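One chain of protein is taken out of this complex; the other chains stay put.
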Amino acid sequence: MTEVVRHRALGLTDEQVLEMYRYMVLARTVDERMWLLNRAGKIPFVISCQGQEGAQAGAGFALDPSKDYIAPYYRDLCLVLIYGHTAKTELLAAFGKPEDPNSGGRQMPGHFGDRARRIITGSSPVGTQIPHAVGAALAAKMRGDDFVAYVSFGEGTSNQGDFHEAANFAGIHKLPVIFFCENNKYAISVPESKQLACKNVADRAAGYGFEGVVVDGMDALEVYRVMKAAVEKARNGGGPTLVEAKTYRLVPHSSDDDDRSYRSREEVEEARKGDPIVRLRNYLLEVGVLTEEQDAALRQAALDEVNEATAYAEQAPHADPSTLTKFVYAEEALSDGR
Amino acid sequence: MTEVVRHRALGLTDEQVLEMYRYMVLARTVDERMWLLNRAGKIPFVISCQGQEGAQAGAGFALDPSKDYIAPYYRDLCLVLIYGHTAKTELLAAFGKPEDPNSGGRQMPGHFGDRARRIITGSSPVGTQIPHAVGAALAAKMRGDDFVAYVSFGEGTSNQGDFHEAANFAGIHKLPVIFFCENNKYAISVPESKQLACKNVADRAAGYGFEGVVVDGMDALEVYRVMKAAVEKARNGGGPTLVEAKTYRLVPHSSDDDDRSYRSREEVEEARKGDPIVRLRNYLLEVGVLTEEQDAALRQAALDEVNEATAYAEQAPHADPSTLTKFVYAEEALSDGR
Amino acid sequence: MAVKQYIDAIREALQQEMARDERVFVLGEDVGVRGGVFRVTDGLQAQFGEYRVLDFPLTESAIVGVAIGAAAAGMIPVAEIQFADFILPAVNQIISEAAKIRYRSNNDWNCPIVIRAPFGGGVHGALYHSQSMEALFTHVPGLKVVVPSTPEDAKGLLLSAIRDPDPVLFFEHKKLYRSIKGEVPDSPYTTPLGKAAVRREGDDVTVITYGLGVHLALEAAERLESEGITAHVLDLRTLRPLDEEAILAAARRTGKVLIVHEDNKVCGIGAEVSALIGEYALFDLDAPIRRLAGPEVPAMPFSPTLEKAYMLNTDKVASEMRSLARF
Partner (left out) sequence: MAVKQYIDAIREALQQEMARDERVFVLGEDVGVRGGVFRVTDGLQAQFGEYRVLDFPLTESAIVGVAIGAAAAGMIPVAEIQFADFILPAVNQIISEAAKIRYRSNNDWNCPIVIRAPFGGGVHGALYHSQSMEALFTHVPGLKVVVPSTPEDAKGLLLSAIRDPDPVLFFEHKKLYRSIKGEVPDSPYTTPLGKAAVRREGDDVTVITYGLGVHLALEAAERLESEGITAHVLDLRTLRPLDEEAILAAARRTGKVLIVHEDNKVCGIGAEVSALIGEYALFDLDAPIRRLAGPEVPAMPFSPTLEKAYMLNTDKVASEMRSLARF
């Protein structure tokens, strides 16, 4: 019966772990819907979180959305849901509608941002968000604020100069920041072996004077455990941690990709067996926190939410073309002198 | 009597180790002359190798100037002397005269380059030369050529993104390249503790899947030993090595710097006791390869060479202003279609 | 000679030059096994092997920096930047290094690299998969900047770029990849860098443009013909160095100049074209020099209505041409 207490031993109530599961299911449901909409020609682009929901949920639950800043990357759908976004906000983004709180439909889906929720606005060039999170952590340290900053990125992105420079600076000043690498084995078509020669991305932390931890990213609870420790350390002045969650991207890189050219169907099928949602579901069933009926209801609720969000987002008005030139600089009336 | 055989045990003949010493003395003599010329208002700028001659000599003697490419940085005066430059070439550069083979007087002194000698042209923005050396090593691997590529840089520069990206690529393809970090404890005024949080720059090699080695950079023979192994490994397909030579910059960053604002005179005086030239001299005297008289003669010869070079360089003609616009692109007559 | 797509012409140039010259190799993200995200390099790795079509880690500065070093050691690298927008991390290597290597070494070293990048919008790519990056480089001595508008030019200019002894940036408008077809000679040939091409002769108004703009201008010219307005259309092809003679001749031909580009207007290449004319052909002008360009916003949005509002189209070009012709 050690299994029974696993989430409780981590300090998660039954409600919390169910909530974690619910977010993962919701993220998957939104994601799958986007693919359908794309294949139906209704939205031009999808970039997916499938396979990485467990890592994101584990991370999200270890953070405090009421104060911690996050600088997510384009796959972090599950994380931003935990941070207060909804099926509706993300479908609005997918349709490029102005009600989308991420960017008013200006950016591709998956380009998150929301000032009120401390989701730092992101872009497409990979890795640029890493120093941003470090900068937020610097502000926390300078002002003595209690928040930590969190930034996520792929393993391919850990090769960019911006990762190195930002991690180095964070290490010197022991800033309250967590570097969260979602290692899904590929950077588009390029496998890990052609991207980096070290065994783990986490090994790089030693070069910056802080700890690197490898965690099974398909196990949401294990990610939670590791992240919780990292967040506590950061909050207590212990400095940064590089957490590497080993995951797998279960679908092509994006709706523009065809992954059959660079990986076998067998490999993908094999990876599907470790689907983080299936794993958490099995755990919850096993420990009796979830029943099959509850699961069905939860999935139906997610589907309902997504259906409603789709309908809303699809019919929402498009941006007025006259808004094209708005918000390049502060508009007189909106500027507060800063 | 283990000391007696130290250089021979490393495979260096008495002549070779004396030659190594001679280059170090010559480099120092040229360098000191440049400071004098600067203080006399005759040349606008000096950037110094003082304190790093041992590291450079050890590295230079481990390379094969007849085939190995080097991408040196601005302090590598001793290394380029070993690669065939002379007091005259470098003083021509210091005076900005067109006969300077590095750049025809177009670049500041210390900006080395010489195609015939496989010294890849360098610039001021730090770290840009690191991927260049890796690119040369890639060419060697692609063509099956026997050369290795060598690149040097300061410890401050090891924080630049270009270091990270280049080292990562070299690690993936096990390229024949040696990364040589001349750690002189400061990046201008910024001490090591404010530049990086890891103990050694060499620790970073693990993040790229190859070996990192720390060596006492004030001991030319020890550097030679470590570099020799790295070069052999690279030549035999064993891939890159990151060698970190612990040195000390004995003079201000450049003629524009005043180091009294950021380090104590005691610290500098203490470091002077480990002067690599003094150390090699003491060793040579001790093992009887050098006598005081020979040393005096050798220093006199260096001084003569520098005097002659100074006189030559000072009176050499300045660039004709009409050459200002030359060599932006290939001139018709000089292009070979490439 | 056969009719080929713009994208196929580019692939053919790469393939033929790699076959002809062992030093030529391609490097970039996903260029190998995947054949590039746009499939420009499709099939090349199968023919030339893993190293000559090299899947590079996700590090643009190193892509260019390693290319520079390989060139120093005798190779002829053709680097692909996956989207022109992502050339920015490599700007230091391009401007501090590639552009200055010949000059700073007093002609001792040179830097024969090509950097190819798909650019431009209208493909729902949003802010970071739609930008025009040419104006960042046209200012920089030591660089050449090329933008082909036709399949024939794409092949001939790319072969010239690869054979050029200096660094060349080669921008391919991604909307042209599969929308534009044309006759392309099968065997290798070069189209000279630095030479503009008159795409259509006319007497009432001159349009100076490049890339996608050429096709918009030609369509617009067609339309205006029925209104009795004849347009002269100059395709710049190379943005650095500009073909000054051709620009001045085209301006003088009609005395009314419209410069068209997708990139935003302020300090775009159109400014230099205009300044050239204002300096050397001022008294041949019958009307102010006009520029029709992207709006002054950071980049085009994802929203279909905003993207459409950003992009040039035949209507917009025709209406500017008409108003200028009637000036």
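Going in written order, the chains are labelled A, B and C, and every chain counts its residues from 1.
Quick note on the criterion: a residue touches a chain if its C-beta (ideal position, glycine included) is under 8 Å from a C-beta of that chain, and two chains touch if they have at least 3 such contacts.
Owing to the predicted nature of the structure, the values given are computational and were not obtained by experimental measurement.
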Touching partners, among the displayed chains, of the absent chain: A, B, C
Residue of A:60, A:109, A:135 or A:239 touching the missing chain in the full complex: A:135
Touch with the omitted chain, as defined above, among A:113, A:154, A:252 or A:276: A:113
Candidates A:16, A:86 or A:121 - the one touching the absent chain: A:121
Residue among A:55, A:71 or A:181 that touches the chain left out of view: A:71
Missing-chain contacts mapped onto chain C: 61, 85, 88-89, 91-92, 95-96, 99-100, 103-104, 127-128, 135-136, 138-142, 240, 242, 264, 266-272, 274-275, 277-280, 282-283, 285, 287-291, 296-299
Residue ranges of chain A at the interface with the undisplayed chain: 69, 71, 98, 101-107, 111, 113-115, 120-121, 123, 125, 128, 130-143, 149, 161-162, 165-166, 168-169, 172, 326-331, 334-338
Those residues of chain B which, in the complete complex, touch the missing chain: 44-45, 96-98, 103-108, 111, 123-126, 156-157, 159-162, 187-190, 194-196, 256-257, 261-262, 318-321, 323-325, 328
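In this text, only the chains that are shown with their structure count from here on.
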Remotest chain, chain B as reference, centres from CA atoms: A
Centre-to-centre distance between chain B and chain A (centres being mean Cα positions), rounded to whole Å: 45
Distance between the centres, which are taken as Cα means, of chain C and chain B, whole angstrom: 41
Of all residues in chain B, the ones touching two or more other chains: 161-162, 165, 168, 172
Interface hub residues of chain C, defined as touching at least two other chains: 57, 59, 61, 89
